[in-house]
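Would you mind keeping the following structure in view while I ask a few things?
Heads up, one of the protein chains got dropped from this complex, but the rest are sitting where they should.
For reference, chains read A and B in written order, and residue numbers begin at 1 within each chain.
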Amino acid sequence: MIKVEKLIKTFHNYKRREGIKGAFFDLFQREYKEVCAVCGVSFQISAGELVGYIGANGAGKSTTIKMLTGILIPTSGLVCVAGYVPYKQRIEYTKNIGVVFGQRTQLWWDIAVIESFRLLRKVYEVDKKIFEERLNNFNEMLDLKDLLYIPLRKLSLGQRMRCDLVASLLHNPKVLFLDEPTIGLDVEGRVKIREFLAHINKTEETTIILTTHNLDEIEKLCKRVIIIDKGRILYDGLLSQLKESFSCGKRVIFVFDEEKTREELNNLGFNGQVGWKKLEPLRYEASFDRKILSAAEIISKVMAELYVKDMSIEETAIEDVVRKIYREGNVNL
Amino acid sequence: MFKGIYRNLELFTAYLAQFLKVRMSFKGDFLIGTFVSISYHGITLFAIDTMLRGYPTLNEWKKEEIFFIYALCAIPLDIFGVFFTNLYNLSRTYIVEGEFDRLLVRPINPLLQLFMERISIEKISGIVVGFVILLYASEKLEIIWGFGNVLCLTGGLLCGTIIYAGVFTAIGSLGFWMPARTSMLPTLWNLVAFGRYPVDIYNGFVRFIICFVIPFGFVSFFPASQIMGYYEFRNMAILTPFVAFCAAFVGYSVWTMGVRKYESAGN
Partner (left out) sequence: MQEISPMFYFKKFSPYFEYLRVAFLTMLAYRIQYFIGVINYLIHVAVYYFIYKALYTGGGNINNYSLTDMATYIAIGWISKSLYLNYLDHDIADEVKSGKMAIDLIKPVDYQVMNYARGLGQSAFRLLFFMPPVLVATFVVFPVHPPSSIYNLFLFFLSTFLSLLIYLGINFFMGLISIYTISIEGILYPKNMMIELFSGLMVPIDWFPLWFQHVSSLLPFKYIAFVPLNLYLGRIDVSVAYSALLVQLLWVIILFAAGRILWLMCRKKIVIHGG
């Protein structure tokens, strides 16, 4: 469905000089430098996939999305979505996609939401019967009923985002691009949108590309993730595999009734295979390699020797994985 | 081809209908628009009238002739204003703040969308005021509205609107290369003032500019001169449709190049 090959986008940025003197010189001459926002990205996404596109601010993910949606023209490389080259056949192409920008609404600010929908129906040339049917469907899933007759500016952020989602799906697009759709929403709003997306992906087989900073969401929605940093792809593959290979280090946290010395803990008989770290008074962390030891072994041994008031097993969170990837700048599986 | 035009017309009416609904909910805006138009034209004409009070001619042009040219400059500007106001927001709202993204992900010509997203109904009152001035002046000048003159007038107004649209689109599109919160359009707006007066009061340099570079002379003066019977300008006046065509062509070309240059805001 989506094919991207060696995609490159460079921008010209100018440097601003400092101070009054610098600003004065800037009036007459500016220094430009070329910035590579996306440098050589390749991937393929097949129909019906739900892919998470992850990256820090300025990593190049928005730029990629904008090239995929036909907003930006690539400096070089190949983009092909649903059989179209987005920037070349833009008008025909956009009938096949839906786009949601988290920070920007597609709808008209001052008119009732339903009016915006009706206008979009004409823009995308959707048959009236199909339109009503789809709208009814979405209404039920996202319970929009009461919102439809209110001007957009009076809606809350979460309500607005739900309406924006519906607007992007009215014409039954083959591909849906979501650029940070849950930015600034509360937990409940996020859950609603997440469930909706999962449903759409399943029932309508819409290909969905989702960028977000909220990794929790990616974890609950996407099987596959693409991680981008500094314009390059760091990882492209299954989320579970990523977690698997990174969470080989597991941790158990113990709370004891009294302070323990390092010696005491090291003498528990793990032959140095467990690393101990004091987190707080009375709280200690035991980290170990899952391939060598199991959590059960450690727990039973510690509990046999010492009095344990409380304990917990910590799974490596996806956030830790991503943080680690960024720090290291590559993924070695 | 015809299907395309039909579809765009259909969309245009749909946008217009939406827009009117918004307008209705903003009571008083129309009245304010009328007030703005009347105060603008009123004040300018009052100033011209005062200037000409001592000496009733401007380089041998009568006051009423000046008013007539003025009206022919103002009416196309307001017709242009009704449909093309959004060009003013192009640089700031659309290019700098990145709203242009939205236009690009929809299956309609972005220029058409830009225009459709803001229709200044209130400027219609300006058109009415313009026609009042025109009628007043033509009454005083005893212009007979035969077939030739009516043709001249409608052609002039149409070409004038196209010239404004072309030139403003071209200059507005420069924002794609130089994104700035203020665009160059206010400058152009100032240049419009040159078109309000007979071309022969200017020196050669200004005359050249407003005839061949920024052709605002063709909006008002040349068509007006034919209606008022100054046939020595006929050779220039006959060029008006051609100039309008060129302006439209240049405007749309610069726009198309600009869209290709667009670097979306944000990342």
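Keep this in mind: a contact is a pair of C-beta atoms (placed from the backbone, for glycine too) under 8 Å apart; a residue touches a chain by one contact, two chains touch by 3 or more.
Only a predicted model underlies this, so the values are computations on that prediction, with no experimental measurement involved.
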item: Residue among B:16, B:201 or B:236 touching the omitted chain; value: B:201
item: Touching the absent chain when the full complex is considered, from B:6, B:35 or B:145; value: B:35
item: Full-complex contact with the absent chain, from B:17, B:47 or B:132; value: B:47
item: Touching residues on chain B - with respect to the absent chain; value: 26, 28-29, 32-33, 35-36, 39-40, 43, 46-47, 50-55, 58-61, 178, 180-182, 184, 186-187, 190-191, 193-194, 197-198, 201-203, 206
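Going forward, only the chains that are shown with their structure count from here on.
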item: Whole-Å separation of chain centres (CA-atom averages), chain A against chain B; value: 47
item: Sites on chain B touched by chain A in the complex; value: 7, 10-11, 14-15, 18, 21-22, 25-26, 98-102, 104-109, 260, 262-264, 266-267
item: Interface residues, chain A side, partner chain B - complex; value: 11, 37, 57-58, 60-63, 66, 69-73, 90-95, 97, 99, 101, 104, 106, 108, 110-111, 115-116, 118-119, 122-125, 151
